[in-house]
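Sharing a structure here in structure tokens format.
For this view, one protein chain was removed and the others were kept in their places.
Lettered A and B in written order, each chain numbered from 1.
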Amino acid sequence: MGVGIKVNKLNAWFGKTQALYDITMEAPANHATAIIGPSGCGKSTFVRCLNRMHETVPDARATGRVQIGELDVYNGASAVQIRRRIGMVFQKANPFPTMSIYDNVAAGLKLNGFHDRARLDEIVERSLKLSALWDEVKDSLRKKSGASLSGGQQQRLCIARALAVQPEVLLMDEPCSALDPISTGKIEELIFQLKEKFTIVIVTHNMQQASRVAEFTGFFLLGKLIELDKTEKIFTTPSDKRTEDYITGRFG
Amino acid sequence: MPDNEMAHSDFVPAPISLWRRGMNSFATFAAAAAVILVLVPLGAVFGYLIYKGIGSINWAFLTQTPKPVGEPGGGMANAIAGSAFILLIASSMGVPIGIGAGIYLAEYGRNRLGNIIRFTADVLNGVPSIVVGIVAYAIVVLSQGHFSALAGGVALAIMMIPTIARTTEEMLLLVPNIVREAAYGLGVSRWRTTLSITLRTATSGVITGVMLAFARVAGETAPLLFTAFGNQYWNWKINQPTAALSLQIFTYAISPFDEWHRQAWAGALILIVLIVLAVSAVRFVASRGMMEGAN
Partner (left out) sequence: MRTRFQQGLDDLRSRLLRMGGLAEQAVDRACQAYIDRDLTRCHMVLEGEFQINVAEREIDEAAFDLLALQQPIAVDLRFILAVTKINSDLERVGDQAVNIAERAMDLVELPKADLPVDIPRMAAAVSAMVRRSLESFIEGKAELAQAVLEMDNVVDRMKDEAFITLVKTMNDRPDVTRQALDALLVARNLERVADHATNIAEDVIFWVRGADVRHNVTSEPSLHQESTDAQ
């Protein structure tokens, strides 16, 4: 089961440039929350602050409070430990090129010291089934490398890899932006099913996607969260004029 | 034809002019000529070596130590073994240090210190091999009081390190950052990511760098003059002077004896062949570990 995400006064900087201003919001458990906004509005930065990936950029820092279930992201464990509890899928599918499909899915576990063969087999199978890739690759798990799959398959592989460590929450940063409509459709279908077990935050620049998969949608502009509400409200009667201007294409 | 129709001939491209075709042929010819120009000396060297040396290669040559001056026969077996021994010592120092330096420069060295190290490496690369030999002499031989394989190894290692470090750095930088991010996202620590993911992805490039450095130092003579010094007999002790193929070739070549000249040619041929074999063997072993579709 997933857990909810609570963010309180999150601020983030790249060196001296501030990228996020006092973000306060909640993403409810077992739902998908979409983050939309024009380029450069901070939506990717925001999501990367949730699992402290933001810090991997030199000179980047963040302040504030992020609570994922029981976990206090900034004041508890180290960044590395936090990231083991949160799954992330990136814009461009990034399977480890020199590893087989099996090793890719198991990477999160093996690299963190877990080596029980039987359990690994089980987990790899379960994760690939969860990400709807099992049937397509079950006969070439160890023979094919992760990079030999098609774009859509690679992204599903990355989803399986993220799910293998059984995170509380799954963060997706524009997961379908490099994919064709069929692959996109498969992954959206997947997100729908994954909601039963996980809490999902998905950044997307495609508003139709947000309206298809997410129950809640947040609109970011210039580093601020302008509005967060149920998706149907945002897309039929948004409260803020800036939100309306953006979604109707009057700017951005 | 009505005004609103466009003439069909508007879209037919003009035929390629004679000048263009001539230029095209000339450029192709020039490129081919350049390739030949490069291959010819290589082929000439190989060809001449084979011509001069193949006659002298026999089982005795490959298994016996040198005979005293004047006596026919004998071989370079100890020099072949000695070269391998010295190169092993050099690699065991040069490869880890070189790769380690390369990792530092790529992953942690995008700063002032890194630039200093890079500059130092480039300078070291340009130091003449005889000077490296003298330095190794001063550091190892003088403090130990005798020539040794270790000193030879140290000299060669010093020459290997800059090449390995720079190539390793280049190869690691070629690994796309999204691969590292994938590992960070899974909660893998930075050092672990560097070793298990980034380095592993860049493996084939790193091996190329190591092989380049290896091939270069395998044939070096000057650094070994005052360090390994050479030996007429078998030696497996790290602290004793050791024979090396390049040294032996040098010694024989500048001697006044025809017999030794003959053996020098043979030795040179063996040296080239062994280097090519060594590099190929490593490539073969490395490619066995690759999977279908991996890069």
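Annotations for the structure displayed:
Definition applied: contacts are C-beta pairs under 8 Å (C-beta built on N, C-alpha and C of every residue); 3 or more make two chains touch, one makes a residue touch a chain.
Since the model is a prediction, treat every value here as computed from it, not as a measurement.
The chain we do not see here touches A in the full complex. Within the complete assembly, A:224 is the residue of A:110, A:197 or A:224 that touches the hidden chain.
If you put the missing chain back, the residues of subunit A touching it would be 24-26, 207-208, 211, 218, 224-229, 235-241, 244, 247-251.
Throughout what follows, only the chains that are shown with their structure count from here on.
Computed centre separation for the pair subunit A/subunit B is 45 angstrom, with centres defined by C-alpha atoms. Subunit B contributes residues 110, 176, 178-179, 181-189, 192, 196-197, 200-201, 203, 290-295 to its touches with subunit A in the complex.
Residue ranges of subunit A in contact with subunit B, taken from their complex: 51, 53, 56, 58, 80-85, 87-88, 90, 92, 94-98, 100, 107-108, 111-112, 143-145, 147-148, 158, 161-162, 165.
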